[in-house]
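A single protein chain has been omitted from the complex, and every remaining protein chain is retained in its original position.
Coming up: chain A.
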Amino acid sequence: MAGLELLSDQGYRVDGRRAGELRKIQARMGVFAQADGSAYIEQGNTKALAVVYGPHEIRGSRSRALPDRALVNCQYSSATFSTGERKRRPHGDRKSSEMGLQLRQTFEAAILTQLHPRSQIDIYVQVLQADGGTYAACVNAATLAVLDAGIPMRDFVCACSAGFVDGTSLADLSHVEEAAGGPQLALALLPASGQIALLEMDARLHEDHLEQVLEAAARAARDVHTLLDRVVRQHVQEASLLLGD
């Protein structure tokens, strides 16, 4: 932390962004032909890939089938080459399991599971390059993939990370800012209603600043939503052109 100024006097961050500015987001839907739905997203240098299979019959034990809803199964995997030092275990370690659980919880709340009883929806997320905000990138990629698969959802699920330095809240943290050890908040939001699907925070933040940081994260998530909305519309337009409608 010594020597590296996360927020300069003029209000610029390490990579030249302003406090509330997001990184450049590029997204593509329908990346793979085999999967029911797929999407690829780049948030700055963070690259994540999401693939959705379903709704299909429950694989494995039939006893897990829920009579009135679909089962959502999420797996998070972070490639060994995604971080600066080679990662030993891409999945199966506790952090990946936790991420998988959190993704499952987020999407179980957002997908209209009552429409597909006794079936299973699989969401696989792979992080190709981790440069901060991996949870947010995964959620955004998974949202696009689910939409590409045509599974009905209540609303977009848009996520963004936020931090707090020197009395100002920063939106969309990069790896350098995360490693500095300040508080980090990851927020997944349904933009239309403002409901929070998932809230996770690390490190010490004084209670009085909580509202400010939450507000910054919510605003950033809404910005992400506008971008994702544009991507979806463009994709649908392209697809309908190909079909010749």
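Throughout what follows, a residue touches a chain if its C-beta (ideal position, glycine included) is under 8 Å from a C-beta of that chain, and two chains touch if they have at least 3 such contacts; residues count from 1.
What we mean here is this: contacts and distances are computed from a predicted model.
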Can you work out the missing subunit's protein name as recorded in UniProt? Choose among "MKKS centrosomal shuttling protein", "NUBP2 factor", "Histidine-containing phosphotransfer protein" or "Exosome complex component RRP45".
"Exosome complex component RRP45"
Among listed residues A:Asp15, A:Asp166, A:Glu211 or A:Asp229, the absent chain is touched only by A:Glu211
For chain A, enumerate the residues touching the unshown chain of the complex.
94-95, 97-98, 101-102, 105-106, 108-109, 181, 183, 185, 190, 193-208, 210-211, 214-215, 218
